[in-house]
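I have placed the structure first, in the form of C-alpha cells, so that the comments after it can refer back to it.
What you see is the complex with one protein chain gone and the rest in place.
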Amino acid sequence: MLSHLPILQVIIPLLAAPACLLLDRGRIAWAFSCAVAIVSLAISLSLLHQVSGAGPLSYELGGWDAPWGIEYRIDLLSAYVLLVVNGVATLVLVAARSSVAAEIDEAKQPLFYVLYMLCLAGLLGIIATGDIFNVFVFLEISSLATYALIALGRDRRALWAAYQYLIVGTIGATFILVGIGFLYSLTGTLNMADLAQRLPALAESASVYAAFAFLVVGVCLKLALFPLHLWLPNAYAYAPSIVTAFLAATATKVAVYLLLRFHFSVFGASFTDPVLPLEGIFLVLGIAGVFVASIVAIFEDNIKRLFAYSSVAQIGYMVIGMGIGSATGVQATLLHLFNHALMKGALFLALAAVVYRLGGANFSHIRGLGRTMPLTMAAIVVAGLSLVGVPGTVGFITKWYLVMAAINGSHWLLVPAILLGSLLALVYVWRIVEAAYFSEPVAGTETCREAPLGLLLAMWLLVIANVYFGLDTRLPVAASDGAVRLLMGGAG
Amino acid sequence: MNAQLALQLTLVAPLAGALLIALTGKWPNLRESVTLATSVLLFALVLQVFAAMGVNHDPRELHIDLFELLPGITIALHSEPLSILFAMVASGLWIVTSVYSIGYMRTNNEKHQTRFYTCFAVAIFGAMGVAFAANLFTLFLFYEVLTLSTYPLVAHKGDDNARRGARIYLGVLLATSIGLFLPAMIWTYAVAGTLDFRPGGILDGNIAGAAATGLLMLYLFGIGKAAVMPVHKWLPAAMVAPTPVSALLHAVAVVKAGVFTMAKVVIYIFGLDFLADVPNEMWAVYIAGFTIVSASVVALRQTNIKRMLAYSTVSQLSYIVMAVVVLTPYSEMGAIIHIVAHAVAKITLFFAAGAIYVASKKTEIAQLDGIGYRMPITMAAFTVAALSMIGVPPTGGFVSKWYMIAGAFQLDSYFVLAVLATSTALNAAYFLPIVFRAFFRKEAGDGNLDHGEAPVPMVAAICVTAVLTLLVFFFNGPLVDFEQTIIGGFQ
Partner (left out) sequence: MVTDFYNYWIVIALMMIGFFIVIVQGNLVKKLIGLNIFQTSVFIFYISIAKVEGGTAPILTEGVVLYSNPLPHVLILTAIVVGIATMALALSLVVRIHKAYGTIEEEELQERDHEC
C-alpha cells in the first residue's frame, strides 16, 4: 500500500470526481469530496515523511521501466508542493459548503465538487509525475476544470473571463506541447530525469533553446507572470469566491513549481546563460510585476480584483527569487510559494465570507464591517499584514530571504525595490482596514452577522498558520532547504 | 520568584491583561480594575527582574532563548541595565497613566473604551518586548508590534482628521522600519552573521568605510520612532489621539522605544569604539543637532498645546540621539538619564494638557490666560515639568543636560555645545510664556468660566509624575551607578 502512494495521490481525487457526479445532493457531494481531500492530504503528509527520510520515490506506472514507461517521481520538492496544494485545497473545501450553497444553483452543486476534484487531481498530477508529456495532460485536466469552475460565477462577466482564460490557457498549453515535441525529437525521451542526463550533450543546439523558450513562455502564461497576467484579475474577480480562494492558493503555485522543474531539474540552471539571459529577464519582469500590479491594486474598487492584482505582484516576488538564482533566492521562491498560499487562501476565504453575507466585495460593502463581522475582518487584517511582510508573519520570512539573497548577490537595487513593493502592499491593505474599522457602515449592513462556522474555521486555521509559520519556521525552511539542494545539486 | 520566570512573565502579563480587558469589556469597572491590576503586577515583575540582577550582576545569566525563528536567528530575551531602565519607566508610568485614563476617558465619554484599553495593554507588551529583546531581530519584532498596536489608539476618534493623522503615523513608521531598518538589519546579519546584542558590538572588522557610514544612516532614519528629521512627521500627526495615548505612548513608550533602539544599536551593534572609527560618523551628530534646533523653532510657532508638546518631544528625542552618537562616556550617561528625565517631565506636560482639555475643553495656547488660578495644581505641575524641559534645577532635565554638556567637553565639540545652548534658550522661549499666561494674565471674559481642577484621578496622576521629575534630580546617584556598568571607561 505504502509503495503505491505516489499514484494514489493522483488517482484518488481523479476517481472521486466521477463518483461525485453520482451524488445528487450538494451537501453529500461536499461531505464526500471533503473526505477525499483529507485522505489526499494524509497521503501527501506521508509522502513528505517518506521522502525526507529515504530520498526520492519512484513509481513505475504499469510496471514499465522508467525511460519507456511513465514514471511518477516524488522528491522533496514535489512532496513539499504536494503538501501545500493539498493542505490549502482541503481547508478551502471544508469552508466551501455554505458559500457554494449561496453562490451556485442547487442542481449544479454536485458538478461543482466534480470539477473541484478534477482540478485538484490535475494539479497533483502535474507535481507527482516525472514524465514531461504527462505534465501536459494533467495541466489540461486542471485547466479545463478551472475554466468551467470560473464560468460557474454568478456574474455574467464570469463567462467572459472564463473564455479569455481559456484562450490564453490553451495557447500556453500548446506552447508547452511544442516545447515537449522539440525535446522529444531531439532526445527521444519524455522522462525528466532521462532528459536531464541527455540534454547537456546537446546544450549548444538552437532547437534546445527553442524548446526551452516555448516551455518557459507556456508556463509563464499559466503563471500569470507580468505582462502575461491579463487573464488573471477578471478570472479571480468573477469566479465563485471559493474557486478564487482555491485557484489563488494553488494553481499559480503549481505553475511556479513547473518553472522551477524545467529551469533547474530538466535543463539545469547554467544552461541558458550565454544565449538567453533568463535570470535577468526574470528579475526585470518580477520587479515590473510587483510595481505595476501593486499600483493597479491600490486604485481597485472591487476587493477580489484588488487581491487578484496583489497575486500578480506576489508572483513577481517568486520570480525575483528565481531571477537572483542563488540558493537563498530559490529558497525564497519556495518559501513564498508556501507562504503566499497561506495568505491568499485566508484572504479569499474571508472575502468569500463577505460575499456570502453581503452579496459583493466592493469597498462600499465592507464599510464598518469591523464591528459586524469582527472575526472575518480581523482575518483580513492579519493575512494582509502578512502580505505586507510584517515580522511575526510568514510574509516576513519571504522578505527576509529575498533581501538576504539580494544582498549576498550584490543586487543592491533590488533591496529597495522589494521593500518598496511591501509598502505598496501596505497601502492597499490599509485602505481595507480604514474602510472596515474607521468608517460608518452603509445602510443595511448593520444587522449583518458573522460568517458561517465552516468558513470561519478554515479561514482562521489559515490565519493562525500565517502567524505560526511566521514564528516557527522549521517545517517550510527545512523542506525548502532540502528542495533547493536537490535542485541546485542537479544543476551543478 | 525566579528571575528567568519573572522576565518571561513581563511579556505574558500585559498580553494576558489585554485578553482579560477584552473579555471584561461589558463591565467598565471590572475592566479598569484589570488594567490597573495588570499594570501594578507588571511593574512588580520588572522590579523583580531588577532585584534579581543586582547592581553588578553578570547580564549573561539572565538570557532566555525562546525559540529559533530562522536558522541562526533566535527570539531571545535578556536583561541588562538599559533594558531594566526602559522597562521600569514604561511599566511604572503605565500605572500612573491607567489611573489618569480612567478619569479622562470617563469624563469625556469616549467611545470604544474596551478597544482603547486592550490596545494599550498590547502596546505595553510591545514596549516590554523591545526593552528585553536580546538581539536586534527580537527587538524589531516587538518594535512592529508597538507600531501596529498603537494605530487603533491614534485613530481612536474615527473621524477624517483622526484617520488622516493615523495614516501618516502608520505610514511613516512602517515605511521607515520596513524600508530602512529592515534592510539595515539584514545587511548587518549578512556581514556579521549574528544579530545578538554584545558588549563592544558585532560589526567591528566586518564592515568598513563608506558602507559603515551608510549602515549608520540606515539605522538613524530607519528607527523612525526616534523621530529624527525628516522622519519626525508621524509624531505631530499622532496628536489626534486621546491625551493618555499621547502621554504614555508618544512621550514615553513609543518614542523612548525609538531612542532606546538607537542606543542599543550604537552600544551593542556598532560598539562605541568601532563607531568612533567609522568615517563621517559626526554626520549623525549634525543631523540630530539640526533636528533639536529646528524642531524647537517649529514648536515656538505652534498655537495648539499638544502640537507644541509634540515638536518639543521631537527636539528632546534628538537630544538623546545626539548624546548617544557623541560617543563619549558622559554623553552616553546623559542620554540614559534623559530617557528617564524627559519621560517623567513630558508625561506631566501631556497630563496637564489633557486635564485642561477635560476641565475646560481648551486646546489652544492663547486660551490659557489666567488658568493657573482655576487649576493651580495642574499648572504648578506643568511649571515643574517645563523647567525640566529647559534644564533648570532642581529638576531631572538639569541632570541629563549636565552630563550632556560634560560629554560635549570631552569631545571638544563646539557644535554640540552651541546646539545645547541654543535649544535651551528656545525651550525657555516657548515654555515660559505659557507659565506666564497661566499665572500672570487676567482670564478673558468669554468661554467656559465655571471649572476647577480636572477629576481626582487625573490630578493625582499629574502630581505623581511632577514629583518624579523632582526626584530624578535629587536621587540620580543610584541610577548613574547602575547604568555605568554598560559604558566602558566611565570616570
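To keep things simple, chains are lettered A and B as they appear, and every chain counts its residues starting from 1.
One rule holds in what follows: contacts are C-beta pairs under 8 Å (C-beta built on N, C-alpha and C of every residue); 3 or more make two chains touch, one makes a residue touch a chain.
Computed from a predicted model, the values in this text were never measured in an experiment.
Note that the absent chain touches A when the full complex is taken as a whole.
Only one residue in the set A:W160, A:F363 or A:Y468 touches the chain that does not appear here, and it is A:W160. The chain that is not drawn here is touched, among residues A:L21, A:L61 or A:V178, by A:V178.
The hidden chain makes contact, of the residues A:W30, A:Y59 or A:Y147, with A:Y147. Mapped onto subunit A, contacts with the missing chain fall at residues 133, 136-137, 140, 144, 147-148, 151, 156-157, 159-160, 162-163, 166-167, 170-171, 173-174, 177-178, 181, 184-185.
Keep in mind that, in the parts below, only the chains that are shown with their structure count from here on.
If each chain is reduced to the centroid of its CA atoms, subunit A and subunit B end up 44 Å from each other. Here subunit A touches subunit B in the complex through residues 385, 388-392, 397, 399-400, 403-404, 407-408, 415-416, 419-420, 422-423, 426, 430, 434, 437-438, 471-474, 477, going by the rule given at the top. Those residues of subunit B lying in contact with subunit A across their complex are 67-71, 75, 137, 140-141, 144-145, 148, 152, 155, 158, 162-163, 166-167, 170-171, 174-175, 178-179, 182-183, 186-187, 189-190.
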